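Below you will find the structure I want to go over with you.
A single protein chain has been omitted; all remaining protein chains appear in their positions.
The chains carry the letters A and B, assigned in the order they are written, with residues numbered from 1 in each.
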């Protein structure tokens, strides 16, 4: 098992926790929370692969992703208070997750032969569209459209990865730098309540 | 024409009625109601087949499904009061429909070679995602997230079908038992207002 594969499973696990807990304040039952965790975990990568016609989808071709999701949902059911606190205090799961999945999505798209511009969009989609689908289903304004810098941090990280890749930086350093960039932008934006200007 | 094919067309017809009538209290015009019936009828199976890369989609490859939908919409337009009463009093169309389409979705997924765990999810998706897409488009909280047991009944029926299938029960008996299970869970949950516990 490579490090990347382990990270993918962990990222999926973490997104499932984040999704299941996201509806905690709402009136959802356990099934609704589990469904939300599932959608959050698979949504972005599924959209990417459907758009790029990359079949079988990751979670359909490799059952361990489903098990990672079920474990994440189970963890959210058993330790809701502890995990909610982690989530709220540190934006932990979500921020790590979007950084990692942005780069993963870019790489997958590039490996399928699309142009870098498309790969950048696919990286962002991989990271944020699971949450967008979750928010849409639960009638929330998708996090993408709320004030703080979120998806634009992913897009910035995706573009950085493509630029560094173009200049021949090794994959390991590139992943580290690009993921850190997404996470840093997101954390700084949250801390100082930074947002992009509005259209007016 | 086999019995199963006839049932599929009838199920599609019934889902179209259910969808067209679901927006009756809202301000939708005839086109909006027809569109809603269409989406409700094709949504679940379409999502399943797009995720599993099974083309052509059922309703694109076989025009009779479109005709069944148009007939269902027409019926909803001509007998709205009679059909609404049936729908409300007996939860008739929707409950029969989700039972039948759960099993159908499981079978289709298995026939495409996926693992049983994935087939169970696809069975539930086939049954409920048409309604979920409909509710999302019309800005309702999807029925999946409301209090009563709904999608979880489908998942239970799908898992039962897979277990009985594993133990070699004949397809006819298995369909009968699994569909009845979905319908019974749903009706009992509605009657006694049962719901799964909440996450808290």
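Quick note on the criterion: a contact is a pair of C-beta atoms (placed from the backbone, for glycine too) under 8 Å apart; a residue touches a chain by one contact, two chains touch by 3 or more.
Remember, predicted model here, so these are calculated numbers, not experimental data.
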item	value
Residue of B:31, B:167 or B:192 touching the missing chain in the full complex	B:31
Candidate in contact with the missing chain, chosen from A:118, A:169 or A:190	A:118
Sole contact to the chain not displayed, among A:9, A:22, A:39 or A:52	A:52
Chain not shown: contacting residue from A:102, A:136 or A:174	A:136
Sites on subunit B contacted by the missing partner chain, in the whole complex	20-21, 23-24, 26-33, 35, 46, 50, 53, 55-57, 59-60, 63, 66, 76-77, 80, 136-139
Sites on subunit A contacted by the missing partner chain, in the whole complex	50-53, 114-115, 117-118, 121, 132, 136, 139-142, 144-145, 147, 149, 151-152, 155, 195-200
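In the analysis below, only the chains that are shown with their structure count from here on.
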item	value
Centre-of-Cα separation between subunit B and subunit A, whole angstrom	30
